[in-house]
Structures are given as C-alpha cells and as structure tokens.
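This is the structure I want to talk about, given as structure tokens.
Only a single protein chain was left out; the remaining protein chains are all shown in position.
The block that comes next holds subunit A.
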Amino acid sequence: MAALISSNGGKDPAATPAKKLPQIDRFIPDRSAMNFDVANMLVLGKENSQLQQQPLRSDCSQEEYKKQLAENLLRDANIFQKKSRILAFKSKPPPPPEGFERESRLLYSENTAPGASKPRRMFRQIPQAPERTLDAPEILDDYYLNLLDWGTNNILAVALGHTVYLWNATTGGIEELMQVSEDDGPVTSVSWAPDGKHISVGLNNADVQLWDAFSLRQVRSLKAHTARVGSLAWNGPILSTGGRDNVIFNHDVRIREHVTGKMAAHQQEVCGLKWSPSGQQLASGGNDNLLYVWDAAAAASRGNSTYLHRLDEHQAAVKALAWCPFQSNLLASGGGTADRCIKFWNTHTGACIQSVDTASQVCALQWSKHERELLSSHGFSQNQLILWKYPSMVKMAELTGHTSRVLHMAQSPDGYTVASAAGDETLRFWQVFGTPDTTKATAVRTKASSSALNSRCIR
C-alpha cells in the first residue's frame, strides 16, 4: 500500500504517504490516461533537445489527436493541417464524339488492336420457317421430272400438270406461260435459258418447246427424242435434253438443224442433267444408277459422243446434281431411296472425294454462292431440306415443313433464297443462304403486305 501511494504519477502531490486511514480512496492508476512523458520530465527535471520537442507534442497531444481525428474524418472536406485549394484548368477537355458507341468492354480486354474488327459471324440465323408459301396444285409427284426453275430475270417457272406458270419474284405477279393439250402433256421439264428471255419446256410427247417469256409466244419446237423429256440443261446457246429414251441430245437453238450432239450411254431414263459453270463438262444422272461426265467438245460432235467418266457408285437413281461454284471440277450428286448418299466427285480424275449418308432419298442439291454450303432436299420420312457445311459435311440446319418429298429446288439469282416444290402441292421459299447486307431491296421480301398472295392459288 505504501508503494502504491508513493508512485502517485503526479496526480495527487498532496497525498500524505504516511496516513493509513480506512476512509482513504484507493487510487487505482489508469496507465492509458497517464502522461508518462510529462511525468518523466517533471520528475527528472531535465531539458534537452529531444525533450524540447516532447513538450510541444505533449502540450498539444490533445490537439494532435483532434487534428488527426479531423484529418481522418474530414479528409474529404479537405480541412488539412496544410490548407489547400483545388485548381482546375479553365479550358475543359472535349467531350467524346457524338454517337460514339461505347462497345461493352470485356473484362481483361487489354491493349487489343484499337478498332478491332468485328469477328466474322460464325453462325448465322437460318429461319426455320419458309418466308413464303405458294399453292402449287396439280404438280406432278414424279421423281424423275424437273418442274421448277428460277431464271436470271428473277422469274420462277413452275410446271403444274399441263400448264407452265411464271411467278415474278420481283413483283409477285403470276402469269400463265403456256398450256398443252391432254395428248401432248403433261409438262415434264422446264428450264430458263441463260439470257432470261427464253424458256425451254419439255413435254411428255417427247417434244421440246422454246418459248419467249416476255411475249408469251412459242419460238421453236425441237423434236429429237422418242420419249418424254424429263431433264434440260443450258450451256450458252446449247440446250441439252435428256429423255426416257435414255438418250441425251445437244441442240444448238440458233440453227435449223438443231441437233449437234447425241449422247447415248444411259440404260434408263435420264433424270439429272447439269452443265458445269465453266461450260466444259456435262453431268448426267440416270435411273440406271449411273452418273456420266461428258466433255463439252466431245458433246459437240454430231456423231455419238463418248463419255469422260462413268461413275457407278450410287445405288439408286441419280437425279440430284450440282456443280460447285467455288471449286471447279467438283460435282455433288445425290442418290435415290436405295442409296440416300450425297457423293462428291473430282470430274477431272473421276475420283469420289467424299460420300455422306443422309438417311433419306436425295431429290435435289443446291450449292450456296456465298458460303461454302450445300443444301439438299429429301423425301421420306422428314421431307426436309438439309443445309450442310462443306467440306466438313456438318449439318447446319434442317428445314422441315413439306409434307411430301421435296422433289425440286431452285435458287434465286441473288443466291439468298431457295424455292422448293414438293408433292404436297406447295412451293416454299427459304431464306437459307443468308441475307444481303443492304436493306430489304430484293423482291422476294417486299410485298410482305400481300398476304393475299400467300393464299392465292396460282391457277
């Protein structure tokens, strides 16, 4: 107790150490409240340079605390020890340019190329529904015929029974081109000439008629076949016709003696006939499961021509033929019900490059002009159109809607729309190859208001 009282910390100098009164307060020192520095100074009574600073601190320790408190609490209000002023440059920086699209910055995007180009769309939206459906009553449900063709004049020609109608894709207007009698018809094939003015029509009576689509008058009649003419293909002024008589004729439509070539190699009806884009080669497919490739020069000879390649890998009729627009000498062919394959050929060498089983009869093939894609149309059981990526042959889209096998396909001149005709008597237009970048200028998408057109019967 005595010791306790003696170290009084300067608080109670008057306390008399000797007294031991029971009433005395027990002094409990509170170290945190003590000011040892001051005590030290007072006790020792020393003065040196270090201590000189101390009194300053000790005297205004409270003040310092206040200051620090103020600094922390009022830091933002800027009541510092050192008062400061805030200066801003008078002429301000310019605002960002008008209409500056702040593209959402990805996290961690740092120092990428300024104005980085947008990555190419990897996958475009392919509408699953046709953009337009037209009635096609009386269309013949015959696998071996070719009743649909879309000309460079943007007019779609379709043969319904004994009549050929022209649907103007630009205006949406329909007109009847021609009608054949019961004996001569039905119409078995239609094909636009490259000039877009003339159209060739093959008939059941083995006749091939050449019509002027603008004046709606027949120009010529080409007689050569002995059975119905199911396939037609143009190569400049040359029209190749394939018939049920297993023969292919080349006609030069400008001259009187129009037959300029004869190709007899098929054993059964010639249902597929296509000239290559270069006009150098002709591919023909028949019901005999054979695919022949003919050379243009040989086909021009008046005698019997010999083929370049005989390709017999298909197990069913070869009707679907399509030449690749971006790779010369690449031909795609599709087989019928028993085959169901799409095969790719190098027509230089005659080698089969690839074969893909599609699980359904292949009725028609169309290459995309814009992308490396192939569209195939099928029959049982889904009656779908399949869009394939070439050369991986990955299915990009499957378009269903038809309720019967999709027998015919034709592509618009701009290469974005495909028309498909099926045994269910409908004509459907699919926006399958993409859209042009410009605003809706192409005809097929205008006249959206003409809903009447959609339900209007062609006849």
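Everything that follows uses one rule, which is that a residue touches a chain if its C-beta (ideal position, glycine included) is under 8 Å from a C-beta of that chain, and two chains touch if they have at least 3 such contacts; residues count from 1.
Keep in mind that, in the parts below, contacts and distances are computed from a predicted model.
Asks: Suppose you had to identify the omitted chain by its UniProt name; would it be "TMD11 protein", "Tectonin beta-propeller repeat-containing protein 1", "HORMA domain-containing protein" or "Glycosylphosphatidylinositol anchor attachment 1 protein"?
Replies: Per the UniProt record, that chain is "HORMA domain-containing protein".
Asks: Could I get the residues of subunit A that touch the absent chain, sorted low to high?
Replies: Touching the chain left out of view, subunit A contributes residues 76, 78, 80, 82-97, 100, 102-105, 107-111, 114-116.
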